[in-house]
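A protein chain is absent from this complex, but the other protein chains hold their places.
The block that comes next holds subunit A.
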């Protein structure tokens, strides 16, 4: 059944990939509902076969319906899903809706339409068989389980002794001998036990269900106790560094150590262009146009334009300070 499911997943994923392309090809509103139908059906079919899952899917499909207002396409979907769950007989002729959906999918796919259609229908049939089996109580076929188990022929103790002997011999040299030992171990394992991926799936365990997240809880301003708790947790989890690397990581986080490769412009975010640094005459508008002050300020600007260490803001502040200073001293200057 695992191979069946994987194949189905591949085809469904492939069809899903093709259907968006198909959607791009036919951007009509009328064609959207059957396509949406298709996608929903495929989404229903794609999941692992178990009754719990089917119920969840039903709920999900119902939620989808409630969320989006749609036409009788949805009612047909409901009938389709109901048809699947209510079906108990084996070898029942497939739901005509499913057949229609399968034909639509096959037509949307670029290759052999008839072949894909027949394959999809066959898979649908197999699906229905498995759903019937599962619904009947999920009786685990003990025969299947036992057939997978192999009888241990040799006792493990002497084998372990032999392995130990081999290990003790082969640890004399590094490199080549160790490699041989590893390969021999692997071959031993493959002989004794079957690899994990071979064999029929027993379907004893169900996949862990990922429940939909509930709505985010609105957090009011964190109380003092929350802060204290957070501090405690941080203090407990902050273990002293085990080695030099962790120490350096901690220092980098604290800001004691710089980040490598060294970026010379860390903390310096000067987004201004060069012309804003050099052409500062526009800031001289508050000063008198002639006289020693103007002369002085022009020298100041000349010096600032050559200064690569200050940001534009700092230069502007510099000029503004002088402006303020000279305004305060205006009476004094007029006396002169």
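Going forward, contacts are C-beta pairs under 8 Å (C-beta built on N, C-alpha and C of every residue); 3 or more make two chains touch, one makes a residue touch a chain; residues count from 1.
Here is the rule we go by: contacts and distances are computed from a predicted model.
For the chain that does not appear here, its UniProt entry gives the protein name "28S ribosomal protein S14, mitochondrial", which is one of "Electron transfer flavoprotein subunit beta", "CCR4-NOT transcription complex subunit 11", "Acyl-coenzyme A oxidase" or "28S ribosomal protein S14, mitochondrial". Interface note for the absent chain: among A:205, A:274, A:309 or A:325, the touching residue is A:325. In the full complex, the hidden chain is touched by subunit A at residues 235, 238, 240-241, 292-293, 295-296, 299-300, 318, 321-322, 325, 329, 332-333, 335-336.
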